[in-house]
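Encoded as structure tokens, here's the structure I'll be asking about.
A single protein chain has been omitted from the complex, and every remaining protein chain is retained in its original position.
Take a look at subunit A:
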Amino acid sequence: MTALRRTLNLARPDDIYNAIIDAHKGLSDEQCRDFDARLILLLVNHIGDEAAIREALKEAATT
């Protein structure tokens, strides 16, 4: 049983993907890392589902 959603859950995937890219524009590597860390923590708290988050951690490490 998987807790992590695999199918598309975004109405306008190109819009949100490019918003993420634009947010990184002009940042140094270190600033990118810090930005991504804050972003991940914000999203993780919003998701709240620990099983899904743990599964995502595993998938991101192995994909």
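By our rule, a residue touches a chain if its C-beta (ideal position, glycine included) is under 8 Å from a C-beta of that chain, and two chains touch if they have at least 3 such contacts; residues count from 1.
Heads up, the rule we're going with is that contacts and distances are computed from a predicted model.
Hidden from the displayed complex is a chain whose UniProt protein name, among "FAD-dependent oxidoreductase", "Carbon-phosphorus lyase complex subunit PhnI", "Cysteine desulfuration protein SufE" or "Nucleoside ABC transporter ATP-binding protein", is "FAD-dependent oxidoreductase". One of A:A3, A:L27 or A:L43 touches the chain omitted from the figure, and that residue is A:L27. For subunit A, the residues touching the chain absent from view are 5-10, 13-14, 17-18, 20-21, 24-25, 27, 29, 32, 59, 63.
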